[in-house]
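One structure below.
In this view, the complex is presented without one of its protein chains, the others remaining in place.
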């Protein structure tokens, strides 16, 4: 359907290129010149400059909702040396394209896992002049378009082992008896601060929807409810709840949690159980 | 033409989702998965977070220029409880989709008025898991795509009376003899500050193009010309003029009125007539 004998109808596109320059438009122009039938779906271009981990997280968040296609992702810092370019075919029929710096590594499982991978080395598919600091245009956009118009994955370069692909370490939260050491994973457009934990992590430490929990971050300790969504607390109130992608987040109903808590991505945070006093003030077990 | 037996070719899309997250892309991915033929025309995604009135104004401003299609609008604050979802068919053949919180209420007249409306309740058309805080993805994008691929309006849910739809109050300016009490309605990308008045309101208070008027706002009183456009005053000069959507605005030619006046959306403002001295200093009527 979306994939035909002639290639792919869809290219999705994520980058740290921003909208203030012509970078995104130029990559689209290159693709349009080679594979004019392709439709491009922008995931986001406001990944923080050169922040591979943030890009990997954003891509993994969005990709379950994307049609089958070529998924082009470009956050390509080159601090030391340029990562090799890779094309990773997934079992759903998609291909992920980008630098082998971990950017794609949270995403392929969501497309059914890796089928096979190649290193992008065939210069005949690149633009005539390749500028090292804009491989997005000269290499990645060009080979994306080649696949979209029906070119074979093997045209791009030789096969490489899936085990050789760079993966980013997932920063796991640590459950320690009645509390969880976590961190701020992402702050969204509405100021909601998502953590690197799921509801199950809190349940493992004895915290359930409806409970009151203690949150320690930025030198402050706050006692707040743990609710299904931020809609269960009054406007202006802070709550710990689930975000719409199944992570746990700090949110203020009709407000900005990131501003109230002054937290940023990467900040450590501890969520702890608050011992419940039964009604009447006496522990239930003593009865 | 734009509407076929098979549904709609166009979806227009307005939201407060911003571009820094994957929210907009994810909604487009959901639509592409269900109705791949659809073309999406972005109106804007930078409505201030949860500002229903600003969203309603932006939608009403843009919608006269849009093709027939499904017009998806998402500013969905949930402060108290979530507004019901509605689909409003207009007599031009379009359908407006969004929460019933007033967001759509300035727009339907521009599409010929309401034909009929349904409440969106048919969960079979939603995504398998609906997250309450991202109905844009799980409910609204999904039913938008259903209509676009030819589904009937009645598939979405039961008919509701047009009179039951929430409408936002229009903040009317008050004409009081020789002056008008108005407010700043919107500040645009160029710093122009549009008011909630049309030229006719000023004419009712005796002010016409070419006159000098008195503007009182933010504790200041300014005497400025009332001109057809900001092009009639010298660069750097403030003027009261018509904006390109038939509202009256404060503008600085080659400058930013919002910065010079330090005004924001919602600020009150008074525009008053300045008595004209005829040439020669004597009232013309005495001759």
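A few remarks follow.
Lettered A and B in written order, each chain numbered from 1.
Please note the rule applied: a residue touches a chain if its C-beta (ideal position, glycine included) is under 8 Å from a C-beta of that chain, and two chains touch if they have at least 3 such contacts.
Note that this is a predicted model, so its numbers are computed, not measured.
Across B:51, B:188 or B:260, the single residue that touches the chain missing here is B:188.
Within the whole complex, the absent chain has one touching residue among B:152, B:170, B:200 or B:254, and that is B:254.
In the full complex, chain B makes contact with the omitted chain through residues 1-2, 9-10, 12, 14, 19, 39, 41-46, 58, 61-62, 65-67, 188-191, 228-231, 235, 242-244, 253-254. Within chain A, the residues in touch with the undisplayed chain are 17-26, 28-30, 32-33, 36, 49-50, 77-82, 131-134, 137-138.
As a working rule, only the chains that are shown with their structure count from here on.
Rounded to whole angstrom units, the spacing between the C-alpha centres of chain A and chain B is 33.
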